[in-house]
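Quick notes on the structure that follows.
Every protein chain but one is kept in place in this view of the complex.
Then we have subunit A:
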């Protein structure tokens, strides 16, 4: 295999012209390597789940076919037999100019593994389109491909073109439309090079930090947070070998893209291609499933809409976006609202109300049923009087009369809900028991969904699973069959994010508020940063400085320790003050600290020594402190050159009194007086400190109040002086 690989790469480098003549290839990952669609994906692979009654993978393949791709490699992992079986029996296996080849794997647990395996197979011979089987698009690839090829000719390091789409006038659209986190991208507006990619912006609380060189190296950078990543990539062959070289790359975006962006040794570049009028989106979670279904019904994905894809004789579009198969049995009193899809052979009873929902084939829906914003797949039986709101109901489910599904409910295959039973909001119900060990580590999470176990379980399901379910029947009311999956601690708050149900109003308000605070920052981020621009791209510089502070804090702590050690040695070994000053200065330089820090550190060490030396009462402590200060005042003074440094000492002392040496709290004014007497602190410094503290919180003013008398005295003294001057 190794020799073969070498041969392949050699040929590529020798003959770039030959590459151009290769048919356009695509890699379709028929596995998302996540568990977001559980429990449904335990029994059926995600790509075969119906999206407006057509398996998702059909949308992807239809698009690839129409975009001019000639050879598709479908990588299947979880439930690979089902995917392969489906593809073999579908129309895709017999297309004249479009070949679909499946690559099966049982041990890949990530996109990275998949690409490494494909590299080993040595089937990709040129530029290829990398896409996952849950992407819906109608974009034309011609322009993006041409751009990619042109760039490649100029610069062999331009190995990938990412498709992005403008989407987002409102700050929460990303979350509320597709259920994804906010995405930040820095793009060079001229070359369209991607410079920065951060899709977990959520956790940085509105702040992102950019590398200084990013701004230094690029004449202009635009920071976007209004772009949607379409997860359609045009890649060169090198991408596969990069995955092989970096065996730790798992996730396409989190590892690969970010890895390339920070790696400046190889110099590989990623570019973006923005689409405007065409549509592209990926179904990542239940919320995007809902949104994209609605987009399809609204025909944004034309010509990949149900009536065209199914052959229009079967399904017709009627007014108000109603799609109806030709042989639907509909009661005269049933009320069909707008934006609904009803599949073949479905029967709908009297007075049933349906709005913005998708109902699959051969379903039986009773009378007085209310269905709103729900996705009902095939062969579902819904008895009289049921109510469904924003739920997903998989194949073969039976809802007994009067059952109610609250928003966000997912009923997996063949679940039975008992009479009058109310399934609580956001619950996930399956015939399969929840896998007991749920690893919180996301990287590991997808391991068992992709292993063969899922398939085994589904095989078992076909047999008789009923006996061992009888004990749990009560979980779903009388006659109900299925387990309600438990939501883990803490995860409950997050359920609404990825659910099919609309975001509850209170969450929405909260989300809005959170974002409003960031809003100002975001608008500033959107501006072009000039070439000479300072690093403070984030307003107030908090974002970048926070990080700096983190580092410097660590430095400061160790510096403080060094200073303390030096001071103690000076005390015990009676080192001369001058020498001690020298040593502290050396430390200051080696830690790159300001003299302000030295003053603080020395004072801290002195006070600590005073506390640690034996004492019985407050007055003894005071005496200790006084002794030490008197002995070492010269050392301290040599680092207190100006008023700021003196204030720093007071602040340090305050901090100590609050934290490490609470015994001093009572002595605060005395020590302050002592320092004043010894001329370590000047009245200006003390008064300034007092003034600054005036405006602070009550809790901060504790010490100010304690030393009020002293400060009062100082002020009076000052006034007197002034009077005398006059």
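One rule holds in what follows: a residue touches a chain if its C-beta (ideal position, glycine included) is under 8 Å from a C-beta of that chain, and two chains touch if they have at least 3 such contacts; residues count from 1.
Everything that follows uses one rule, which is that contacts and distances are computed from a predicted model.
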{"item": "Candidate names \"AP-1 complex subunit sigma-2\", \"COMM domain-containing protein 3\", \"Translation initiation factor eIF2B subunit beta\" or \"MAK16 protein\"; UniProt protein name, chain not shown", "value": "\"Translation initiation factor eIF2B subunit beta\""}
{"item": "Selected from A:277, A:574 or A:617 as touching the chain missing from the view", "value": "A:277"}
{"item": "Contact residue for the chain not shown (choose from A:345, A:396 or A:502)", "value": "A:502"}
{"item": "Contact footprint on subunit A, counting only the chain that is left out", "value": "62, 65-66, 94-97, 138, 165-170, 172-173, 175-177, 179, 226, 276-279, 287, 290-291, 294-295, 298-303, 308, 311-313, 316-317, 320-321, 326, 338-339, 355-356, 372-373, 390, 501-503, 508"}
